[in-house]
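Here the complex is missing a single protein chain, while all its other protein chains stay put.
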Amino acid sequence: MRQFEYVSPKTKAQAFSLLGPSWGESEIIAGGTDLLALMKDDVVRPKRLVNIKSIEGFDNHPKAGFKDSPLGGGANIGALVTLGDLVESPKFRKLMNDYPAFAEAVGEAASPQIRSLATLGGNLCQRPRCWYFRNGFGLLPQDETGKDLVSAGENRYHAILGNEGRAKFVSPSTIVPILIAYNAKIQIVGPKGHRELPIEKFYLIPKSDGEREHDLRPNEIISVLVLPSSQGVQAAHYEIRQKAAFDWPLAVAAVALKMNGDTVSAARVVLGNVAPVPWISPEAEQALVGKTVNEETAKTAAEAALKNATPLSHNAYKIQLAKVALKRAILKAGGTA
Amino acid sequence: MSNYKWPDRNTRTLIGKRTTRVDSSVKVSGQAKYTYDVKRPGMLYGKMVRCPYAHSKVISIDTSAAEKMSGVKAVHVVQGPGTQIHWAGDEVVAIAAVDERTAEDAARLVIVKYEKLPHLVSDAEPPKGAAEEQGPLSVDDLEDMLDNQVPDRQMVQQIQQYGISFKPTEDLLKEAKDDGAADSVIEAVRNATVHEGAATRPKPYYQKAAAIIQGEPDKAFSEAEVIGEGVYGIPVITHCCLESHGSTSEWTSPNHLFVHMSTQNVSGIAAQMAEPLKIPASNIRVRQEHIGGGFGSKFSPDRWGIVTAELSKKAGGKPVRMMLERDSELKVAGARPSAFAHVKIAAKKDGTVTAWRSESWGTGGPGGGGMPPIPYVFNIPNQHKEHTAIRNNIGPARAWRAPNHPQAAVLTMCAMEDLAAKLNMDPLALFQKNLSITGARAKNYAEEFGIAADLMGWKQKWHPRPAAVPTGLARGVGLSIHTWGGRGHNSDCDFTIHPDGSVDIKMGTQDLGTGTRTAILVVAADTLGIPIDAINLQIGDTLYPPSGGSGGSTTIGGVSSSTRRAAVDARDTLFAKVAPALNAQPHDLECTNGTVSVKSDPSRSLIWKQACAKIGAMPVTNRGKNPDRNKPPDLTNSGVAGVQMAEVEVDPETGIVQVKKMVAVQDCGLVVNIKTAESQCLGALIMGISYSLFEEKIMDPITGVMLNPNMEFYRLAGLNDVPELVVHMMTGEGYDERGVIGLGEPPVISPGAAISNAVANALGVRVPFLPLTPDRVLSAISQKAGA
Partner (left out) sequence: MPDDDSKKNLAEHSGVSRRDFLKISTISAAVPLVAGPQTVLAAGEQVPVYGPGKVPMALTVNGKRCALHLEPRVTLLDALRDDLDITGAKRVCDRGECGACTVLMDNKLVYACSVLAIEAQGKQIETVECLMENGKLHPIQKAFVDRDASQCGFCTPGFVVACKSLLDKHPNPTPEDIRRGLSGNFCRCGTYAGIREVILESSRTTKGA
């Protein structure tokens, strides 16, 4: 790693000031599991690391735990809470019982050593795994003639949806799809104050070098994860990965259903690790509403979700995997898996 | 005349039994020191500046900024201006500094200008267009062939056909012999036609070897009742030893070097460092107590090892440690060559195989890639084989556990299984039908088939291939057989019995985690009739007598036989001293259970300590040497068989393969320690699952760099990917009397073929190339559906 200064601000205002208004100078260090690897690979070169774990009275202080959302029902979880605590600490057991699909996604993420340190906020902000990016060729890699390295090269793990622009990597977080399915929001704090936005709005497809994959300003910090009540929601998370554990998924599907008796009255369908952003599928949602959940309707919805997939030269198989992940997630959510 | 023969089954106390590994406790407690852990006083840290391009020429190097940086103690140009670099990651400049971070910072300040040249990093498609004929062989070509263990007969044939591009001086021939070239190859080189000037011609990417023809393949194919046909392949992978390559070097005097190195060849390193460093080999001491894996990649100091010594010299002799980082390790520290082939097999309706035809290709990096020994194990009478070696810029090849055999097994056993399917035959029956062409080990295979089938439940689990790909989870079984040599290497054992009864052994060998220490102690303790913990064993230092490198599965034979000889001689010397006290002749005595006693009258005995007190003032010392042709019998042998079966479950919707069970039945002559032998097999099965399902070195076609030089995307099997594993070691009559044979490599040969065959059995379609990742499986399924 290159040299850097390390600061531990005690207040939010200090943190915003120390982070500064542009990317590249400073980075937040929370768990550090992704950041340190990026720095060792020289992909990011911050001159200052801003530790946000010592900020007093921060909504995201791990001791704050959760409190009931002002909207009634649901929960707030501090963004500094680690994945490990979420699935293992007695403090969160009751909460996680209300969001079992979220609990499953968190428990399957990475390895216990990563989960011990990895924070919710850090997971949401982690950078893509694209091997061109991680090998120093940039997020939108091109050779000196302007040829897109991903399209012309090894793209077996890259995007099959949303890849019309220069961005071909896939969104890496395996817990974000189910959070979106649960209609979760995040609160972000910065020098201009609080803002809240649905998680799906947080993710953006970068169009030029220097842009990031999300809406966070350089001097902002995710502070709280806001989960609406899961009452009446049947949700499921389904991952397809080759190894039994600690292996990046080839496709993730997250489904949340509201049922009216046997019939789906509302559906949220989100695919992960298939596009540069978490991919909501209105097509699949429409295909499910008003139907009962069975093998056929699940398959139809899955086909609808991937109908307009645009594979690259070596990743067409991910279309099949995404369909299967989604079909199985739908059946799981519908309780008929 | 000393009797070195291995003790009989009923007199053995430790040999052939289960003994707990003696060096586990220091490993589980964290006390074991590996090269990576060694800290020398005043130690500096070395880092490399590495070329980022797959093929380039160094134009200029500017190290001035690096040299000026505070904390930098030495800078050394490894490959200077004008040098052609043949793979991304190759070393250009080396730096030693007070700590790693300073060395890294300094490395970033080195400015190297390169001229980029065209590169090739692919190997999966058969070479297009006319492949050039093989030109005269260079020294490099011959060294690559030796590294890739190309069979002697093939080497001789190529030398005779193409000639050589250099003058075969006696020095060169001696070097070749030291590198392991057979006498027939040496002679062929000595008498070869020399084409001077050929060495300067640029080497083409594709080099086609002459066709190898045996018998009358064309006739056999035209008369065949059934012909099986398919394409099979296995990619380039790396060794991925957990402890990377590297060493610490320090000059204890202007011409004495002390090296700690991660190596599987402690005794052989000094000679390789002496010439480049221009000091006598006798002035170089090499030491290693523990090593974190070798798998064939750590026989030489490598250029970076020499450079580390150079850095140390430049830094006034201070110790310099340079261990490769993970990405460098995966990029440059060795790759297992790939092999692909289009195969046709001819057979009679009853399954008798009559002919083989293959067009194969593969790469081992800049050295091309030799043809693996196909058809493997089955010496099919009529053969026509053509091979194209692909030279490319993926990085250098190194011997990978059982070099060329895993490749040969996939190309052959998968073709055999496909033939069986075409014949509607159980592949086990097909293999059994053709046992007669498996050579000397036919009887072993026959026995092992029976045991393996029992342990797997083959009869219950095997089914003919489904006509259509199943829609739900599909199970299948597959098998493969393999062979290996494994005769013991040269080894010397210094054996001392002290007057106070303590015993110590010193050997220059290494223990890769293969149980070598334990095996030595088992042999020694069994011979002397004393417990293992009464013996002090030291290994891993050139101060101790030399042993061969741990390659070719030659260590167990080497160290066990030299130890046996030394122990027997020491024991006999002891008997000579003790006999008078027991009123007996030396040949009347035996040592068992911690005593020395008269065979015919056990009441006349002395406990070990008392017996040793008769030695006198000076300890009894002996050196066992292996091979020692003056002192028969041969305690070791060569030639093992091996049968493996795999059961898999495949999800046809996702293409995910899970191995559910593996069975390995393995012989290796007299098994010195059953417990560690089983672990070798279990470990090999797991390594096999890794390379069957997950591993491949992935190169980017445009930039020519390795895209997965990390353990995130260079994937190894985890604990949860490993199913029930059953290992059965063959022992007893027909095996024990053969003597000790090596085991490290054979069991890693078959898993790829066995697992691929099981998948074909489950799905009814062959997935041609390893690793069997979801994309490849789904592609094979959809091709069958489309067909």
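The first chain written gets the first letter, and so on, giving A and B; residue counts start at 1 in each chain.
As a convention for this text, a residue touches a chain if its C-beta (ideal position, glycine included) is under 8 Å from a C-beta of that chain, and two chains touch if they have at least 3 such contacts.
As the structure is a prediction and not an experimental result, all values here were calculated from the model.
K.L.:
Given that one chain is not shown, what are the shown chains it touches?
P.N.:
A, B
K.L.:
For the chain left off this view, which of B:Asn10, B:Ser29 or B:Asn424 is in contact with it?
P.N.:
B:Ser29
K.L.:
Could you tell me which of B:Leu120, B:Ala176 or B:Ile686 touches the chain that is not displayed?
P.N.:
Hidden-chain contact among the options goes to B:Ile686.
K.L.:
Which of B:Asp141, B:Glu250, B:Asp302 or B:Glu325 touches the chain that is not shown?
P.N.:
Per the contact definition at the top, the residue touching the missing chain is B:Glu325.
K.L.:
Given that one chain is not shown, which residue among A:Val44, A:Ala152 or A:Ala244 touches it?
P.N.:
Once the missing chain is taken into account, the touching residue is A:Ala244.
K.L.:
At which residues does chain A meet the chain that is not included here?
P.N.:
1-11, 13-14, 16-20, 25-26, 29, 32-33, 36-37, 39-41, 45, 47-49, 51, 84, 88, 107-108, 110-114, 116-117, 244-246
K.L.:
With the missing chain put back, which residues of chain B would touch it? List them for me.
P.N.:
20-21, 23-25, 27-34, 36-37, 39, 70, 99-102, 105, 240-244, 290-293, 295, 323, 325-326, 512-515, 675-676, 678-679, 682-687, 710-712, 716-720, 722, 725
One rule holds in what follows: only the chains that are shown with their structure count from here on.
K.L.:
Which of the residues in chain B end up touching chain A in this complex?
P.N.:
Its residues touching chain A are 101, 105, 108, 653-656, 658, 693-694, 698-703, 705, 707-710, 712-713, 715, 717-718, 720-721, 773-775, 778-779.
K.L.:
Taking the touch rule as given, give the residues of chain A at its contact with chain B in the complex, in rising order.
P.N.:
Touching chain B from chain A are residues 1-3, 129, 131-132, 134-135, 137, 143, 147, 149, 152-154, 156, 240, 242-248, 250, 314-315, 317, 320-321, 324.
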